[in-house]
Each structure stands twice: as structure tokens, then as C-alpha cells.
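Just one protein chain is left out here, and the rest sit where they should.
Chain nomenclature is as follows: A, B and C, assigned in order of appearance, with residue numbering initiated at 1 for each chain independently.
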Amino acid sequence: MQGPHPDGLALCRIQSALAADVVVGAGKMDIPVTAVYASDLMSDVLAYGKPGSALLTGLNSKQAAISAYMAEFRAVIFIRGKRPAEAICKFAEEKGLVVLSARDDMFEACAKIADLDGTAADPSPSEDLRPPMVEEETIRYAFLIDGHDFASAGMVSTQVKAILKTVGVEPALVRRVAICTYEGEMNVVMHADKARTELVLDDHEIRVVIDDEGKGIPDVTLAMQEGWTTATDEQRALGFGSGMGLPNIRKNADVVDLTSVVGKGTRLEMRFRVI
Amino acid sequence: MKLQDMISPLELKALTHVEDKEVEGIFISDMLSDVMSSAKAGDLWLTVQTHKNIVSAANLVDMAAIVVTHGKSVPKETVDLADRFHVAILSCDGSNFELSAKLHAIGFRPR
Amino acid sequence: MEPEPGYYHAFSINEDLCKGHSRCLRKCPTEALRLRRGRIAMISERCIDCGECLLACPEGVFAPICDSMEDVKKFRHKVVVPSPVLYAQFGASVQPSSIRQALLNTGFDEVAETFYNSRALGVVFRQYIQENRGVRPLISTYCPAVVRLIQVKYPNLVENLMPINIPREITAMEARQGAVHRTGLPPEAVGVFYIAACPSIVVSVKQPAESGTSRFDGVLSLRNLYNALLPDVLALEKAADARAPKESFFFGMGWSWMGQIGQAVGAGKCLSVAGLDHVVKIFDDIESSKLRHIDFLEALACMQGCVGGAFAVENPYVARANIIHLQQQYGQDREVDTEAILQRYRAGHYAMDLPIKPRPTRMLDIDLPTSIKRMKQKERVFAKLPQKDCGLCGAPTCEAFARDCALGEADLTDCVFFSEEAVHVRTR
Partner (left out) sequence: MNATTCRHQWDMIDTTYGFLVTEKCFHCGMISTEFSLDPTPPLEEYREGDHTWNLVESAQTIRYNLNCRSCGLRVDLKGLLGLMLCTGCDPVCEVDVLRRRFEPERRWVYVAFGFLPEEKHVQLTDEKIAALEEYINQRRRSRTSSIKIVPGRMVSKIQNCYGEVIKDTDMLSLTPPNS
């Protein structure tokens, strides 16, 4: 959402454009919103809504306020003069959500907000409010690994595994990812100070990136090759081999990218195709 | 404004046969109750709903067409039912808000 | 509520008795239980029949479904195979012979014991471990709840399950053969029944994990049988007091508490674990390939092992002390003919009929993109939940509630932290 107006549009400008009543949050009208999400379908709001948005909706129900809160929206604007019930206001008040009630219908309200564009001195703030509407089915998780913390080694791979199982990734693939993540995690615990692990999952690929701060690997090619020569068939049959971390990763991941700067750290990216 | 004149500037994709109708207003909602209460004949209905009962609602008040927004894919049974009752369904990748802004930008004003 | 078709469960749920304590929700290791609209509901495919809910519920909402003596009487020749746990239920001084006699008095024609096969399988396990060096650790299939847990939550570990049959099933097979031979009756006229210490065994007989058929014709609950046996056992004991020398009785290494299977396999790279909480931790480690140096894992669902089963009457610690006492009195070590056992092993006598396969459970969605969408919803909901796991929404944890919401099985407003209305519903 980085556009010319990273701060977005102040709620008071929307409120005056719509001549909307401020139902909750009169003191918060200078807060900016960075996108507008116009929908009555709360499952979508929750899945695709961007944090910092304003929700325009005709669904006058507590679910609207709860979903907006969970998706980290800043405001809920009820259209067509719908006035939220006491329970909704109370919830919004508690959670710091601004609630407006506008008389316009959804199209008029959208058009007016988009039109604020023309009155702004700066170029096109409305562009900011229109982030590309990509309902991308991607999910990301981040984990931290502490180097030298042998007691917690394996925690990240256990979490990664649990996530993949819940999503319903095929068990054999889950295991490959878990083994690679475990090996990567062990490398961090043994050789680095700390690392950030990222899991990115979409419908065609699983990516695990382990970015560590540590001594680094002097010869990446050698590190990768060493395993190839020493790993026995038997260890391969087992799916792992003690001290065979990298080759084991290479065997279980579809794409491995290892880059390292001596004295700084190592970045290990492992990718797995989802069939 | 004619429905046919909106298809290309708004990058709409027709999923059914589209009769050339006059679009008199824009109605955005994902609730059939709202259609019952507030939609007008001749409105273009923007929604993310794709269940086949949208055909039932759009037909009752004789809306100009249904535009399924947010890039939702529309099940075949909905498209089939729409064709049977001469209800036009189009789809687009943009959000309700984005499409509103575009409609406004191409000069559409409700009657 | 009837369990969904497809998965047999060893208990029925009497909703009318449910007072909404929700103790069972927290105890369930697979999060298979929910309180929906003030009533208990079960997600059938998640349930592994461990019996934790039975033990947790003060109201008796979960009633075991077992066979009765009526079912036994349908057979012309009736054989009973007691769980070794049975002998630990009547005190340390009660003679096993009295218990066996009491069983015969209830209407059985024959009592067959698992002790010998438990010893024999120790030999077989050792041999199998030696011959098969691939997958490690190999996991015992003795506890049906653990086998189900693997099928449901650890499908990858199915290949670690040791494909050797268990003592009770082998005993049932041998007992039937023996009875047919002695009586001349056709095999179907011989009824072989097990006395189980937990519900998971009932399920393992009614719907074996390997989707074959059990060698048993039915299962009786130890708890149900206990009251019928007790007066008889006590009377027999009284009468037996006068009778001098104690009957020699082969009371071997029955597998009734944690460690006994490991002990049967022999020292070395064996690991024993009991209690589902601990089993789950060990399984996580195995999946991350942490325990590759372990050869054999004995994993039991109940704390302490089978003496802690939901159908057991005696306190598991007392039961264990009783068994130790019995073993000292009646001798636990009798030589087994290793060569004969190995010969039978090679002939396939101990092999499992069919391989055990994973049991698919409901994911967020079959379609991966939809599933990912639901996962995002779940994570967003979870991030904003109080994370106090109060259980008032009817789900055991906030995490489970978030997942239920994403699946459309619960409403956001069910969380009492978001809606006061929900409080009234729960406090009925």
C-alpha cells in the first residue's frame, strides 16, 4: 500500500464528504484509513481486508464490527442510514473502532470517497484507497530461532508442521518440509546466533526461508557437496543423516538456495512444489 | 448509460448472454434482503455473492445485470440459472470500491 | 447423539445428562468434543476412543457400548480372554485361580491367557527389529488409542508401526483353534470374548485399525463385569483359604503398565512413554526425525498404561502394586521356547493381517486455496481472541474456536469476550 499517500485519508474527510453521523469515536476523526473495503460478506473482510482499512457495509450486525476489528480495520461505516445497535457501539468503543452512519447507498458512498481525489491538493489519494484487489491465497508466518538454544531446537519445525497439517497439505510433503525445517533449525542452533524463519504457503508452493546472523559458511558449494559424498544410501533411506543437514535438505526440498557471507550470516531458502 | 458501453472501460467479462439494457443506477450489496428493500429496476448490481439465489433476487426486481466483483468465480449452476431466466451476469477482478470509482470516473451518474 | 456413520465409537453420548461442565472438552487429546448450543457434540473422525472423556465427565454422559453376557450366550462354546489388568482389580492377596473360577461361573467354558504370547512377542519383536533396519523407531501397536492417534494426527508415522500382531489377538486365534480341536465344534460355534480395560480396545475389535477383522467375537467391559465377579471372587477366596498349596499359575509378563513391553523386547534402544500428552510430544520429535537412534517405542495412551484404562476399577497405582505382588507369588519367568517361536514367526503366525493406513480427517477445505483462505481467517480470529482458553464458547481452546469459526461451525459472537449475549446462553 505504499503510494503517494502512505498515511491514507483522514476519517474526518470521509465523514464530511458523506455527511455521516459519528456514532463512535468522535475523538479519532483525524486517524487516516489506507484502503476502503466495501462488502457485506464478513468472511471476505476477514480473509482479504487489509489492516488500516475502513469497512463500508450494509450488514448491520455485530459480526461486522467483530470482523473489522479482527482484520485490524480502523472504521466501520454503515450505509443507507443504518444505525448500529447498542451492543455494536459498545464493542467498537472498547476496541477503538470508529463507527459512522451515512445516508448514502453503497455506490454513492464509494463514489464520494473516490471523489475526494479531486479536492486534494496532492495527487490522487484515492489511489491509496484502492490497493489492487488481489484475493491472493497466500499465507505467511514468521518465527524466531535462538542460536545455541538446544533446549528449544525443533520448536519451529513442529509449528510449521502443525500449520501445514491444518491447511491440509499432503502428509508426505509435510514430512519433507518438517525434516528440512528441522535440519535448518539445527544448523542455526549449532552455528548461528539467531535467525528469522519465514513460511510462505500458496496453492502451488511452500517456501521456508531461514535467515541467520552468525559466522556464515566459507565455501557454500563445498558444504553442499560434502554431504553428497558422505551420505550413505542407508541414511538416505532413513530420510535423514546425522550431521548431513544440508544434503538432507537438498534431498527433501525441490529447490534449495544457500547464500552466505562469512562473519555475517547465512540465508537458506527451501522451496517445495505443491501438486 | 448502456450496459454494453460499460463492459470495456470497466473490464467486465460477460458470463451469460447480455441483452443491451440501460443501466439506471448502481446497487452494491451482498444481501438479498437489501435487494428486496432497496434495489431499483434497471440497477446494475455489484456483489461478491455467487449463490444461485442471486438470480432469483435480480430477476424479481428486474435489475439490469449482476456484476460479480472481487474476482470471484461464479459456479456453473448460477450461470445456467441466470441464462434460463435471462438475467445477465458479468464478472470483474476489481473490488466494489474500485469499480465504483471507475464508474464515477467514466462519468456514470445514477438517474 | 449417534456417532457419524463410518467410524465406530465405543461409547454413546447421552446429551440429556450433560450439564455443560465442559471438563471433557479440555481432556480430549484430539479436540474432538464441543459444546454446541449447550450440548455436547463429537467430531467423529477425530475421536480416538481413548476414554479420557469418560473419566472426566462427572455426569456419566459418555456410556460405553460393549457386548453383554447375552451376546456371549449366543455361542455354544464360550472362551474368555481377560485383560491382564483384571487380575489387579481384586487386591493383592486374591488368587488368580479364584478370579478364573468366577469367570467360569458367570457362564464361560474356558479362560485363555495372554501371558504366554506376551513373552513370545518379546522374542518376535527383537527378531523383527534386528531384521528390519529401515524405519526407526518402530512403534508398538499394542495400544489401539495410540494407533488411532497416529492414523488421525500423525499419518506419516503409520510406516513406523510395527506390523506384528498383539498378544490378545494371537491368543484369541489360538484359543479358537484349540477349542475347535477339543470340542469338535465348527469355528463359528466358538465365541471368543475379551475383557477390556478401556474403550479403545472395544473399537479395535469392532473396527480394527488395519481394516481387517478381529479374532474376537466381542468385548466385555471390565467395569461392567466387575460387579458380577466380585461376590463370587470373595466367596471363592473364603473357601480357598482352607485349601492348601497354592495353585501353580503362569503369571507372566502381562502388558498392563508402562515399561512392560519395552522390558519384553529387552534392554537396548527402547523407549517407553505413557499418557497421551507425552505420547504427542514424542511423536512430534519423531516426525522431526529427532529420535532416529531409538529402535523401539512403547507408547500407551493411559497414564501408567492399561492399569489406568477407563474401564479399570482399581486405582492404577494400587493395581500396579497388586500385579507386582502377584508376579512375585506366582512366578513371572518361565522359559519360552525361542526356537519354536521364531519358527512360527517365520511362518507368519504373528504377522498383522493388513497394513494400517492413515485415517483422513477433515481439513479446512479440500481445495487448497480455500483452505489457505480459511487458515488466514483462522489466524486473524485467533490473534484477536483473548487466548485464555476459557472454554465458554464451547470449544476447548481459543485456537480450536478460531478454527471452528473459519470452518463456519462456530460464530464469532459465541466468544463471551465479544458478546455478552453469549454469556447467557452458556449459563443455563
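The working rule: a contact is a pair of C-beta atoms (placed from the backbone, for glycine too) under 8 Å apart; a residue touches a chain by one contact, two chains touch by 3 or more.
These numbers were taken from a predicted model, which means no experiment stands behind them.
S.K.: Quick check: which displayed chains does the absent chain contact?
M.R.: A, B, C
S.K.: Which one touches the absent chain: A:Leu59, A:Val76 or A:Val208?
M.R.: A:Leu59
S.K.: Name, in rising order, the residues on chain B that touch the hidden chain in the full complex.
M.R.: 30-33, 35-37, 40-42, 49-53, 55-57, 59-62, 75, 78, 81, 84-86
S.K.: Over the whole complex, note the residues of chain A touching the chain we left out.
M.R.: Counting only chain A, the missing chain is touched by 40-44, 46, 59-63, 85, 87.
S.K.: What residue numbers in chain C mark contact with the hidden partner chain?
M.R.: These residues of chain C touch the chain that is not shown: 37-39, 365, 370, 374, 377, 381, 405-408, 411-413, 419, 421, 425, 428.
To be clear about the criterion, only the chains that are shown with their structure count from here on.
S.K.: Can you tell me which chain pair comes out on top for contact count?
M.R.: So the chains sharing the most C-beta contacts are A-C.
S.K.: Distance-wise, how many Å sit between the C-alpha centres of chain A and chain B, to the nearest whole number?
M.R.: 32
S.K.: If I count partner chains per residue in chain A, which residues reach a count of at least 2?
M.R.: 135, in rising order.
S.K.: I need the residues of chain B touching at least two other chains; which ones are they?
M.R.: none
S.K.: For the complex, give me every residue of chain B touching chain A.
M.R.: Chain B residues touching chain A: 25-31, 34, 38, 46, 48-49, 69-72, 93-98, 100-101, 103-105, 110.
S.K.: Can you tell me which positions in chain A touch chain B when the two form their complex?
M.R.: Those residues of chain A that touch chain B are 36-41, 44, 48, 56, 58-59, 80, 105-108, 110-111, 113-115, 126, 129-130, 133-135.
S.K.: If we count contacts the way the header does, which residues on chain C are in touch with chain A in the complex?
M.R.: So the residues of chain C touching chain A come out as 133-136, 153, 155-156, 284-285, 287-290, 292, 358, 363-366, 368-381, 383-384, 403, 411-413, 418-421.
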